[in-house]
Every structure is written in structure tokens, then in C-alpha cells.
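These notes are about the structure you will find just below.
Every protein chain except one is present and positioned as in the full complex.
The first chain written gets the first letter, and so on, giving A, B and C; residue counts start at 1 in each chain.
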Amino acid sequence: MDNAPTGSDARTGATLGPLKTWSYLAAQKRRPSEYEIVSVHTLYNNDNAQVPLELAAGVPMNRWYRRYRNESRLRHADWNAFRDPDARVYRSYVAAQDKEEIYVDGLLDQYNALGHDARLAPAWAETLARLYTPLRYLLHAAQMCAAYSVTMAPSSTLANCAVFEMADQFRWVSRVAYRTAELAKAWPGLGFRTGERRRWEEDPAWQPYRMLMEKLLATYDWGESVVALNVVALPAVDAGLRLLADSALEQGDPLTGFLLEAQLKDSARRNRWVRAFMQFAQDQDGSRDAVAEWLAKWQPLGEAAAAAYGEDLPGGAGRAATAIQAMRGLQDTLAAARAAAP
Amino acid sequence: MHDQVAARTSGNDSKNMVGPVLKSGDIAEAAIAAVQDDNPAAALIVENHEAYVRIKAEGQCLIRQSTMEHHLGRPFEMAELETVLASFAGQIEATPEYMRFYFDKVF
Amino acid sequence: MQTLPLVCSFEDGCILTLVPVDTGATMDEVARNVAEHFVGRMLPPQPSKVMRVRLQGGSAFLPRQLRVEEAGWQPLTTIEIAYENAAPAANA
Partner (left out) sequence: MATLNRADWYDIARDTNWTPRYASVEEIFPDEMSDAFGLTVEQWEAYDEPFKISYREYVAVQSKKDADAYSVKAALARANFFDKAAPGWISILKMHYGAICLAEYIAVLGEAKMARFGKAPGMRNMATFGSLDEMRHTQIQLYFAHENIHKSRQLDWGLKTYHTQNWAGIAGRAMLDDVILGRDAATMSIMLTFALEQGFTNLQFLGLAADAAKMGDYSFSNLISSVQTDEARHAQIGTAALKVLIANGKKAQAQQAVEIAFWRNWRLFFSLTGPAIDYLTPLEHRHQSFKEFVHEFIVAQFERAIEDLGLDRPWYWDFFLDTTNYYQHSGHLELWFLRQTLWWNPAGGVTPAERAWLEEKYPGWNQRWGRLWDVIADNVQHGRQDKLFPATVPMLCNICGLSIGGIPGQGHHVKGHWTDYGERRYYFCSAPCKWIFDIEQQRYAGHKSIVDRLLAGDIQPGTIDGTLEYMGLFPGERGDDADDYAWARSALPPMNDRSAGHADAAAGL
């Protein structure tokens, strides 16, 4: 049950002396980083595979963890060995995102001072009402999916990546909401603030994304959920956002363009751990087979979503195919297993 | 036992005392001053527990952003009060202009 | 003879302790066995008094020579060891 090394001399009766780090990390023979000291092996509910929680084996949550996490086809001999390539910890996250938010505040102030929103072309303002501000529903769905990854992760180093991802999605839910209020002031009558839900629920441009996210929300196998969200769905969302940013810049809306670029910076950080994680997680044949199956199931949904959305954007029809090509390339990179040793 | 550092009360510590428990320091000191300004009619008790101060006001305890700025002598956003707000008695209403502690049911 | 784990309270003590007793033991032996874990560890000895056994919630002491196997107890039965105020008997 306790898979932490407690000191190799323990059973010889020798007295354990102090170590330079946690006994769990002492075995790795090199000085642990702050990231490792505070992030590795902080999750205990994966120690006992049969009864994860200290309650009767049959309680619903024990069954849930067994079925959806421990019996997932995504397997690894030691999930605790996973490391975030960015070595992100809480304090570096809030410090870095505080700076990023100051930058975003600066963008908003600067364009506000220029009377940016009032100078948008009316047709583009309508496009924003239809294809930008309903985004908060999509991002909130992603926030919820990431939250599920946190609760189900088999190790703390993985759960931590998902916590930051959940927070990043909420960051952009908030900024989109902020922009919604600003645009509602500048463009009353276009349905900013009042019309997003209907558009998210009914506008054909959003429906494939909505289907993707709703199906993801109802997917509880931990491995499938984390792979479909991070390898397929979010890159598909990003492909749409990239196309939206291109349109915005073309249509005389640099503010939306720059905000989306700032948002995609968070995605780039996510892609780094996802790539590392997918390499790590596919050390076993069973995992590789499962990932291949899941990709085959989810990729068509992702592509359909990015295509429907992208092709609806002004100028999007001409660009969507290229963007989807790029998205496939990214997905292939993210999904790649580690190259086998020669 | 704690010291009572300030009081504006007949000595009653009634069931309706509300207010923040603040980590000691500059912001807590400013908050003590602000509470006295912003709740002119209320009975007040301030307890010093060294690591923290407990501010109690009868019925309602209001702290305004502008009063905090006045006592700190610098710009202050109400969200910054959270850096020292360790606990509180009563319910809370947090806005950018003020923070308010209160009870719905008064005995 | 088997061992039966009992939950035991000792007079004036403040903790319940698990004490395995032999099913062939008499109540006097049970009391002495339980006393081992209290008297002299956290309670002062009271050598002039007789220790008696009763069930938690029971008002009467059980007969001193009654054997555990005759008492009808199940594992984790809860007993109290109390001093009898009478003068010490020969086998106290």
C-alpha cells in the first residue's frame, strides 16, 4: 500500500537518520527541485487500487475510482514519475499569470482610450456577438472537463497540470465575460450579454463544438477524458480561435486579435505538458492501443467542430482547411508516443 | 489572554457582534481605524491576539475602500483586504467599494 | 482455551483499553489482567480494595469465580473493573 521507500535499511533494525530530502525523492540521487519537493507524491488516494477511499469498498466513489481511473486502459507502472516540463508550481503560476493579466489590462486600457469598440465595423460587431462572446460556454465546459481531470488524476504531478488548465480556462471565461459587457455598451441591440446562450445552443457554427464538449462532459473514463480533451478538443478549439484572431486582425479589430493571442499562450503551455504526458503515458502497448482508439473516435468530432466554426468566419472558408491541417499536425505531435529505444 | 485594545461599548459582548479577524500588520491597523469611522453608531470591540486582531461591531461591520485609503495614505483595492482576512464572524458581502459583515437574524 | 478480546474500563481511568483474556479465566483473573494496564501505569494502586467485574451498564458485579466462557460474552464485550468497598478478601 505504501509504495514510498522508507529507507532501504529499515528492516535491518538500523536507526534511520535524517535525509536531505523526502525519503520518497531520496532514491533519485540528485538534488530535487522546488517543483519536485512540493509536487511529487502528494496524492495518496491511488495507493490502494482496490479501495481508494478509506470507506467501505462498495461506496459509490470507491466504485467510481476503480471503474473510471484504476480500470482505465491508460496504464503506467508509476504515474508518480510524471513531471511537468515547465515545472510549474502554485507560486510561479500566480506570479506569472498576474503579469499576464497586467498585460491584458494594458491592452484593454490602450484600446479603450482609442475608442476601439465604437469604431468596429457593424458587420464585424455582429460577428463578435455571434462567434466570439458565446465562447464563454465552450471555455467553461473546458474548465469543467479539466476539473474532472484533477479529481481523477492518478498522480499529483498530473493533477497539478490539470488544476492550472482549469484555472486558465476560467481566466478566459472571465475575460470573454468582461469583453461581452464592454461590447454590450458599445453595441446595444446586437445581443451582447443577452444572446450568447441562444447562439451557443442553436447557431450552427457552434453546434459541433457543443456536441464535442457535451460528449466529453459525459465521458468518465479518466484516460479517455484526458486524452480527448487535451489532444483533440482543446487543439480543435484553438484552431477556431486562431482563425478568429486572423479574421479580427483583418477586420480592424486588433484588440480581439491580441486577446486571443494572449489566450493561446496559455494553450501553448498546456500543449507542453500534454506532449510530455502522452509520451510518458504510452510506455505500455495497452495504453498505445487505447490512445489510438480514442483518437479515432474523437478526432472526427474535433475536425468537424473546427471546420464548422472556422468556415463561418469572415474569410474563414479560405483559411479553414490550412488551419485544420495545422491542427492535425499538432494533434499528431501531442499524441506521439516516445520513440522506441533502438 | 488577549488584550482589548479599543472599545466603544457598554461592555456588552452581545450575540450580534460581527466583523473580521485580520492578520496583524499595517492593513489591520488601518482597518481598525476605518471600522471606527465607517460604523459611527455601532458598539465596537477590538481584541488583540498578537498574530491576529478580532474586530467586533454590533449588528453590522462596514469597511469602505475610501476609508482604508484614507488611513493607509495610499491607493487600496478592497480585494487586498483578503490578504489579511483570516476569518470573520457573520456573513460577508464583498464589493470593490466596501466589505460588509452582518447577520440576517438578529437576537 | 481461547482468547477473547474485551474492551475494558478501569475505575477512575479515562481510556478504554483492549485486553485479550483467556476464556478459562475467572472474573478475579480478568480484573487482575485488566488492572495490569492501568494500575501502576496511570492509576495509583489500591491494594486494600477488591476489584470486581461488571458489564458496562450493568449494576451488579459478576460472581468472582465465574469463568469468561460461562459469561456468554462475544468479542469486544465492554466490561468495567471497579473496586468493591468491602474489606479485602483473601484472594484479592
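Note that a residue touches a chain if its C-beta (ideal position, glycine included) is under 8 Å from a C-beta of that chain, and two chains touch if they have at least 3 such contacts.
Given the structure is predicted, the values throughout are model-derived calculations rather than measurements.
Chemist: Wait, the hidden chain, what does it touch out of the ones we have here?
Modeler: Across all of the complex, the chain we cannot see touches A, B, C.
Chemist: Have a look at A:27, A:55 or A:292 and name the one touching the chain we're not showing.
Modeler: Answer from the full complex: A:55 touches the omitted chain.
Chemist: Among the options A:27, A:49, A:81 or A:95, which residue touches the chain absent from this view?
Modeler: In the complete complex, the chain left out is touched by residue A:95.
Chemist: Contact with the hidden chain only, please: which chain B residues?
Modeler: 1-2, 15, 21, 23-24, 49-52, 54, 77, 79-80, 82-96, 103-105
Chemist: Suppose we count only contacts with the excluded chain; which residues of chain C make the list?
Modeler: Residues in contact with the chain left out: 5, 7, 9, 11-20, 36-37, 40-44, 56, 74-76, 78, 80, 82.
Chemist: If the hidden chain were put back, which residues of chain A would touch it?
Modeler: Here the touching residues of chain A are 1-4, 6-7, 10-11, 13-24, 34, 37-39, 41-45, 47, 53-62, 64, 89-91, 93-95, 97-98, 101, 104-105, 108-109, 112, 136-137, 140, 143-145, 147-148, 150-151, 156, 159-160, 162-163, 166-167, 170-171, 173-175, 177-178, 180-182, 193, 196-197, 200-201, 210-211, 214-215, 217-218.
Here, only the chains that are shown with their structure count from here on.
Chemist: Connecting every touching chain pair, does the picture come out as line, ring, star, complete or other?
Modeler: Topology of the interface graph: other, matching no listed pattern.
Chemist: How many Å are there between the centre of chain B and the centre of chain C, using C-alpha atoms for each centre?
Modeler: Comparing mean C-alpha positions, chain C is 57 Å from chain B.
Chemist: Distance between chain A and chain C based on Cα centroids, please, to the nearest Å.
Modeler: Between these chains, centre-to-centre, one finds 63 Å.
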